[in-house]
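Here is the structure we will look at.
Removed: one protein chain of the complex. Kept in place: all other protein chains.
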Amino acid sequence: MVFKAYYLNPEGDLQRSLSEEDIRAAFESKQGLLWVDICDTAEEDGEFLARNFGFHHLAIEACVGTLIHPPKIDDFGNYVFVIIHGINHKGESDIVETAELAVFLGSNFVVSSHNDPLYSVESIIRIVEDDGRPMKRGPDFLAYVLMDALIDNVMPTIDKMSDVADAIDEEVIHNPQQSTLEAVLKLKRSILRLHRVMAPQRDVLNRLSRREFSIIGEEARIFYRDVYDHIVRIEDLGQTLRDRADNALATHLSSVANRQNETMRVLSTVATIFLPLALVAGIYGMNFEYMPELGWHWGYFSVLGFVGAVILAVSSWFWARKWIAWSRRQVTRVRPFAVEPEKLVGYIDQVRKWSHL
Amino acid sequence: MVFKAYYLNPEGDLQRSLSEEDIRAAFESKQGLLWVDICDTAEEDGEFLARNFGFHHLAIEACVGTLIHPPKIDDFGNYVFVIIHGINHKGESDIVETAELAVFLGSNFVVSSHNDPLYSVESIIRIVEDDGRPMKRGPDFLAYVLMDALIDNVMPTIDKMSDVADAIDEEVIHNPQQSTLEAVLKLKRSILRLHRVMAPQRDVLNRLSRREFSIIGEEARIFYRDVYDHIVRIEDLGQTLRDRADNALATHLSSVANRQNETMRVLSTVATIFLPLALVAGIYGMNFEYMPELGWHWGYFSVLGFVGAVILAVSSWFWARKWIAWSRRQVTRVRPFAVEPEKLVGYIDQVRKWSHL
Amino acid sequence: MVFKAYYLNPEGDLQRSLSEEDIRAAFESKQGLLWVDICDTAEEDGEFLARNFGFHHLAIEACVGTLIHPPKIDDFGNYVFVIIHGINHKGESDIVETAELAVFLGSNFVVSSHNDPLYSVESIIRIVEDDGRPMKRGPDFLAYVLMDALIDNVMPTIDKMSDVADAIDEEVIHNPQQSTLEAVLKLKRSILRLHRVMAPQRDVLNRLSRREFSIIGEEARIFYRDVYDHIVRIEDLGQTLRDRADNALATHLSSVANRQNETMRVLSTVATIFLPLALVAGIYGMNFEYMPELGWHWGYFSVLGFVGAVILAVSSWFWARKWIAWSRRQVTRVRPFAVEPEKLVGYIDQVRKWSHL
Amino acid sequence: MVFKAYYLNPEGDLQRSLSEEDIRAAFESKQGLLWVDICDTAEEDGEFLARNFGFHHLAIEACVGTLIHPPKIDDFGNYVFVIIHGINHKGESDIVETAELAVFLGSNFVVSSHNDPLYSVESIIRIVEDDGRPMKRGPDFLAYVLMDALIDNVMPTIDKMSDVADAIDEEVIHNPQQSTLEAVLKLKRSILRLHRVMAPQRDVLNRLSRREFSIIGEEARIFYRDVYDHIVRIEDLGQTLRDRADNALATHLSSVANRQNETMRVLSTVATIFLPLALVAGIYGMNFEYMPELGWHWGYFSVLGFVGAVILAVSSWFWARKWIAWSRRQVTRVRPFAVEPEKLVGYIDQVRKWSHL
Partner (left out) sequence: MVFKAYYLNPEGDLQRSLSEEDIRAAFESKQGLLWVDICDTAEEDGEFLARNFGFHHLAIEACVGTLIHPPKIDDFGNYVFVIIHGINHKGESDIVETAELAVFLGSNFVVSSHNDPLYSVESIIRIVEDDGRPMKRGPDFLAYVLMDALIDNVMPTIDKMSDVADAIDEEVIHNPQQSTLEAVLKLKRSILRLHRVMAPQRDVLNRLSRREFSIIGEEARIFYRDVYDHIVRIEDLGQTLRDRADNALATHLSSVANRQNETMRVLSTVATIFLPLALVAGIYGMNFEYMPELGWHWGYFSVLGFVGAVILAVSSWFWARKWIAWSRRQVTRVRPFAVEPEKLVGYIDQVRKWSHL
């Protein structure tokens, strides 16, 4: 267990690196704002939480276990227990994991708990260590800042997915392969995964932004509503990506079918030209004693000419029917037309974002 | 930042081209109707809005950022903040972008904000500059006029999509190609995009037309309800287009499969005719010493005749089984039958529409 | 503009062919029941409606415009404005259009408006001209009769679609063609079109049959509920048709795939038989000096016999594996089983239906 | 019209075979319990119902017409009118029809009406004729018994569909044919049909089991809730069947594609082996004057050996690549795993079921 604890006493001074005793004292003072962030939660952290805060053991179980819990919100009277999910970016890995953040929100404390170090929580810790700013507007606002940072951290993943979709869009037309298809399916599955992580959070944030929990003040509600709107935006972007993936899938399947068609046409063309000619050659290769043509002086050259003429004629005919059209560009009369969203410029830098606090 | 400001003072006189000081004075007079339209919003416009109107910084952020925000409506007590989306037509481009319009609606002011110049807003500005008409019925009516113009501006896009669908319908039957498929998929994706822009606006307009916001008067509600009905109509037209796209997709796939079938039949027919005949020729080309037929005088001609007869017989048989049927028209006994909507005549001209004001 | 006006004065006498002045007098008497039916609505009819009845200009716009409006119901205090859709049968055309009927329902008047002459409205006019019956039970009942007639007029279209589905069902099994597929897709699209016209009317009729509008009396509500039930029934029949169309689509695609399979099998069979035999013939056609078999007296006949035997053996083998099975009937052990709705006998004749009035 | 009428007078005596006069007397006594069951309803039955009971003519129309009506429930103040649907088993036919039962439920009477004789109603009549048991607990209970019997009578159809699904499951793997596909599609359509009959009844029964209708007593509500649960169970079983049908469809399509693949592989294998060898034979069949190999003593046998070696080598290679694998069993490493519902033992016998009454 690794924990970091901060206490903003009623005088507005920030105390850093609290010991367990300090935490308990601050918690029991019922004043100021205590923030304890627990990382790498293990079995014994349950003891820690029960001993110092007296949380309900079901909530503690949801924190310390290694199981994943769906986003939810539980009201235990004098505190609210929230689980939300986001995405944790660690370096440049191609596989990102969803991350779970548990938050206990009381009248004078916020306890946050997560299994792995979260980039978003660390960015908040850095601001708090600096000047304690996000803690100065109360526990409901601190909890908002934690959740908002986690949710906003999903945007780089959306951007990455967008890049992958760009690469797929190009490859699927110019070089469709089995591996392209797998990339499309992987992308689609990731979008679904993201959707299933985000969808239940809409409900959680919606409840937080309504008048349901007295711990959350009128002013903070507008901010929770803003996080809700961010989730809606992420879902909308996810939907757009899903459309692109479906589009790529349909294009891929059609490309593959087209190539097979082309293959079949080559085969049919070759067989249609050469099988009859082979019959002609076979006929004049028969050993009948009386075959008048064989004695003709121009017989052989007539056959050669006939063969050449047939090859030319049938090729042209197939060409005209567009069966063999490798070099000819397809001509379409349909003017392409598309409705596109306004350009997405990127996500706001976390630190700059809270500069107004 | 580019802004245009108009003030209809309580005496009914319209002041044009207000400076920032005029705006603040008009805003603080709590009388008349002030309209400020901000285009090409940048970071510093946030300052402008905060300084002069004191809007909530979350609402301001949603205005000035370059991010796209889903349609929504927020009640900040003495003003309402609405984001709606439409489509912005710029010339004859084949790619139209969705456009976002943010509107602050207060008891004596309307502040509208958008990233790019919007055709629909410009048309309203033109009427206002002319005689200030849309401003004379109060801020709720002015906000309605702005939203209505933006939503109605989607109709030309629907018309264009309809034209594309017509072109696709024809090409998909007479000349199905990979590019046709891509046009179908692009159309489908555009319709989905439009649907996702329109669907959440139903909710926004529905709330505006109910008794939820006191700023919107009884009389204006009926007009907001009308915008709501327009969105429903647009969604209905979009659905019809989606059906057509799905239809075209199924027809395309079937055409491609049909062509492949045809290719296979040609191949099978050719092979079935010529492979056995090649065997016959091959047999009489064998060099056995004792092959009685070779000595027959009519042997060669018999073989020639046999070959011709077989080609004729098998061709006829395949013809009869409809395997080779290029020139024959397909005959169907199914009487086509369709339910069609009444003809859509077009959209009402914006200016004429508000002639009754 | 063509309009027909009837007035049932408080004494119970029916006045026919009212002039505009009569209409205004009747309307302003606030007694009796005035029915004005306007057909072929044009721009100037808006004037007519505004001048005589003082309707809201948004409602008037929805009447006179050539645009299609989704079904809706608007309460303007002293009158209710309803738009419903049906199907207008004109002769034996293969393309039927959806028809829009707008109804203004007040305490002593009904104003109905439609673009084209509606068969259903004409049937009501005929009964009214006869003895004024449907007008004797009040405006809410007259409006019900108009809507009911329009909705019931959808039934012949369902019947026609049913006939088309029958024809498709047969053709799709015995003679599947590209044109069959197009008929299936057309049918499906028509059903979807009908569904989209009917679905929003459920909501409209549901609201009319509830206690929401004071203009509609307790007794009439049961009748509106009956129209609601008819819409539910039409939707149910539409669903059944949609199932049939989907069924036909799947059967068609399977038939096409089956035929291609058959083609491939013929090709494979022919190639498998004749290519190896051609090799045998080719070998004995080689010109090596020392080929002992060539000198054998029965060599040629052995080869002939071998060829015949191979053809027979391979054919039988393919026959046994059911690769070539044109004449053999498929045998299935699956006992067909189906749940069918009770027979639909037809729709009740409009005139007879209201004989109880 | 055929009707059967029973009257349980306030003293608890059951009168059988009432005449129309008896019925009217019993109905007007407002005491006891009168049950009239009308079968084979025709136009004149409407007269009968109006004359004796004074029912609303819309309800009567729904009874006597030959049209199908969706399940519904209408409250007419002193009586409730219910339409529910079930399935009527007549002998061993492969096509079962959905059956409609209309029930009027009042404070001292139940009137049931149906077009065809219903097996379920007849079973109730038999118990009533025996000792009048189901009538002793009041009209609400009698109506429950009628509906329950009709709904439970759906179970044998589910069983039959289950048998069909078993037969399909086997055939689709071992002997997939076009007719199998048609059976699958027919099954799927029947399940959809059943779903559409059952789904709206959930709503009807739910309303009957709530406190909405004062005619239905507290005790009877639990029984209506039980019918509701049966419908839920039937829907669940239907869903399981639908999954099986979808499963069978996917397996069928895959089997067909597999067979085609197999066909193509045979063709490719044969062509790959014999076309090159035919070229070899063709080359040594050329008539060039100077072809040194032709003079070699072992030339012919070398070619024969080469041919044999190539056939063996290519066959083995294709075998190793699993292109030709008729006799080899497929080996899969995926351990099959399935979640199955507990066994369905059958449906309870109607008579035994009510033995507790």
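Labels A, B, C and D are assigned to the chains in the order they are written; within every chain, residues are numbered from 1.
Keep this in mind: contacts are C-beta pairs under 8 Å (C-beta built on N, C-alpha and C of every residue); 3 or more make two chains touch, one makes a residue touch a chain.
The shown structure was predicted, so the numbers you read here are calculated from the model rather than taken from an experiment.
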Inset, instruction - Identify the visible chains that the left-out chain touches across the whole complex. - result: A, D
Legend entry - Residue of A:D13, A:D40, A:D74 or A:D130 in touch with the missing chain, whole complex considered: A:D74
Inset, instruction - Give the residue, chosen from A:L49, A:C63, A:V82 or A:A99, that touches the chain omitted from the document. - result: A:A99
Inset, instruction - Out of D:I95, D:V232 or D:L312, point to the residue that touches the absent chain in the complete complex. - result: D:V232
Inset, instruction - Spell out the interface residues on chain D facing the chain that's missing from view. - result: 173, 222-223, 225-226, 229, 232-233, 236, 239-240, 243-244, 247, 250-251, 254-255, 257-258, 260-261, 264-265, 267-268, 271-272, 275-276, 278-279, 282-283, 285-291, 323, 330, 332-348, 356
Inset, instruction - May I ask you to list the residues on chain A that touch the chain which is not drawn? - result: 56-58, 62, 65-70, 72, 74, 76, 87, 94-100, 115, 157, 160-161, 164, 167-168, 171, 177-183, 185-190, 192-194, 196, 200, 249, 253, 256, 259-260, 263-264, 266-267, 270-271, 274-275, 277-278, 281-282, 284-287, 291, 293-297, 299-300, 303-304, 307
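The rule is simple: only the chains that are shown with their structure count from here on.
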Legend entry - Other chains in touch with both chain B and chain C: none
Legend entry - Fitting chain A to chain B on CA atoms, where both chains share a sequence, rotation angle to nearest 5 degrees: 70
Legend entry - Interface hub residues of chain B, defined as touching at least two other chains: 260, 264, 267, 271, 275, 278, 282, 285-287, 291
Legend entry - Chain-level touch network, classified as line, ring, star, complete or other: line
